[in-house]
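Every protein chain except one is present and positioned as in the full complex.
Up next is chain A:
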Amino acid sequence: MNGAVDGAVSAPASAADVAAYTPVCALDRLPREAGVCALVDGHAVAVFRTHDDEVFALGNYDPFSRASVLARGIVGTRGDVPFVASPMHKQGFDLRTGQCLDDAAVRVPTYDVAVRDGTVLVGPARESPGEGP
């Protein structure tokens, strides 16, 4: 799930829900087409911001290299898909779904995310994050 900067999230979350999210950083700590790693309920979460100011959150753990690194990947597009390339071995992951673009069997967890008053907030992991490898 993703949130537009200071706007409605695409899958609307209630104000009460968002209030329970973890604030992780000011939006200006997150440059366009970059990621940061946040600690959310003990989990390492990679938060990304795309060129059009959408914000996404994935698990930071790269199942291929077994290292916690996805936030350090390069953000761009493959076709129309916003994606991050793992900094280790370049596998791409769809920022919207966590689906690996190079291996249909691999998907990383996604997290709800929102931007309120210039602060990036990360919510719980989505219901069915899919299976790891």
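One rule holds for everything that comes next: a residue touches a chain if its C-beta (ideal position, glycine included) is under 8 Å from a C-beta of that chain, and two chains touch if they have at least 3 such contacts; residues count from 1.
By our rule, contacts and distances are computed from a predicted model.
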Hidden chain of the complex, named as in its UniProt record, picked from "L-prolyl-[peptidyl carrier protein] dehydrogenase", "ABC transporter ATP-binding protein", "Cytochrome c oxidase assembly protein" or "assimilatory sulfite reductase (ferredoxin)": "assimilatory sulfite reductase (ferredoxin)"
Residue of A:Val18, A:Val55 or A:Val75 touching the missing chain in the full complex: A:Val75
Chain not shown, touching residues in chain A: 22-26, 29-34, 36-39, 41-44, 47, 50-51, 59, 61, 65-69, 72-79, 82-83, 85, 87-88, 90, 92, 119-120, 132
